[in-house]
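What follows is one structure encoded as structure tokens, with my remarks underneath.
One protein chain is absent from this view; the other protein chains keep their places.
For reference, chains read A and B in written order, and residue numbers begin at 1 within each chain.
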Amino acid sequence: MEDKNKIQYIYGIADNALILGQRLSELCGHGPNLETDIAMTNMALDLLGQTRSYYQYVAQLSGEGKTEDDIAFLRIEREYKNVLLVEQPNTHFGYVIVRQFFFDIFHLLLLEKLQNSEDDTLAAIAKKSIKEVSYHQRFSSDWIKRLGDGTEESHQKVQEAVNHLWEYTDELFHSTDDDKIAVENKVGVNTLDLKEKYYQKLREVLEEATLDIPETKWFKKGGKQGVHTEYMGYLLADLQYMQRTYPNMKW
Amino acid sequence: MKNNWPLWEVFVRSKNGLEHRHFGSIHAADAEMALENARDVYTRRNEGVSIWVVESKHITASNPQNNGELFEPAQDKIYRHPTFYTLPDEVKHM
Partner (left out) sequence: MSEKEIKNLEEIFEQRIARDEKIEPKDWMPEKYRKTHIRQISQHAHSEIIGMLPEGNWITRAPSLRRKVALLAKVQDEAGHGLYLYSACETLGVSRDELYEQLHSGKAKYSSIFNYPTITWADMGAIGWLVDGAAIINQVPLCSTSYGPYARAMIRVCKEESFHQRQGYEIMITLANGTPEQKEMAQDALNRWWWPSLMMLGPVDAESVHTEQSMKWKLKRKTNDELRQQFIDQTVPQADLIGLTIPDPDLKWNEERGSYDFGEIDWDEFWQVVKGHGPCNKERMSARVSAWEKGEWVRDAAMAYAKKQEDKKLKKAI
């Protein structure tokens, strides 16, 4: 498999970690209490750590003296390949938890397969990340239950988030051309194989949380092709601010 | 001020072979969350391999006012210590 396709494949995984990590780090200092604040920051740190591993690998593959930071900060919006789900804003704690939960379940299933990749570096990153993401999944699933089966208010709030974010779940299973090449070369994971298990797991937890499963057949997509929601530009404005304002400097 | 999360005491075993030691406390709504919070707060730097949590209200503590009757009687029972017994110099280790 050619490096340029592999790099695109890795973006499809790594950008999710970067963008979700960025969203979570907005919350540091603003959580519902200290313990939860610390827990969510731990998740942000895990995700940003994973991002760095992937980007360092991409930097190595692309040669040209690139660094992880060039990759993180200096692409244009269309070049980020994260799914729309992870860029959705921290509307309230319910959205934060549902977004996390919808992503964690997918993320864990993906990594469990990716650890068998014939690309040793990707396999190693996946193996290390599985432990972190298992914990994320436990954290977000527990909170889905607490909010769903908590008070009337929390039930209604988290249901609203589930209904809203559900439309972004299908995109997790879309494949780009680069994804397909990666699968053919046994580097990547065929996400379609994860779909059934994913929705089954979602249903299990949501049911236990006394939440309704949305029935929509309409889903949103575009992130994987670099066509993002309007939120993305602002997120990148923050993320890239320093590197864009002061180009070519060491920090 | 309603529905405050109760206080839990956190005990961490820093590595196998050592006992759990009191590390501090956290707030949590239930035991599961208490474990997670304890992990997130007290083992960020690799400090532990095992955690116990117990809701603080379940701990019964001795009263320092009774320290005299509780602990002082042990002070003069020196025959419980090996140095109480004399050995000939020739016996180096016992």
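Methods note: a contact is a pair of C-beta atoms (placed from the backbone, for glycine too) under 8 Å apart; a residue touches a chain by one contact, two chains touch by 3 or more.
On a predicted model such as this, the values are computed, not experimentally measured, just so you know.
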item: Chain not shown, its touching partners among those shown; value: A, B
item: Omitted-chain contact residue, chosen from A:35, A:119, A:132 or A:179; value: A:35
item: Contacting the left-out chain in the complete assembly, out of A:75, A:113, A:127 or A:145; value: A:145
item: Footprint left on chain B by the chain that the document does not show; value: 1-5, 7, 24-27, 29-30, 33, 41, 44-45, 61, 63-65
item: Positions on chain A contacted by the hidden chain, ascending; value: 22, 25-26, 28-38, 41-42, 44-45, 48-49, 51-52, 55, 68-69, 72-73, 92-93, 145-147, 149-151, 153-154, 157, 238-239, 241-243, 246, 249-251
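Throughout what follows, only the chains that are shown with their structure count from here on.
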item: Separation of chain A from chain B, taking each centre as the mean of its C-alpha atoms, in whole Å; value: 41
item: Chain A to chain B touching residues, read off their complex; value: 33-36, 38-39, 42, 138-139, 142, 146
item: Complex interface listing, chain B residues touching chain A; value: 5, 26-29, 32-33, 36-37, 40-41, 44
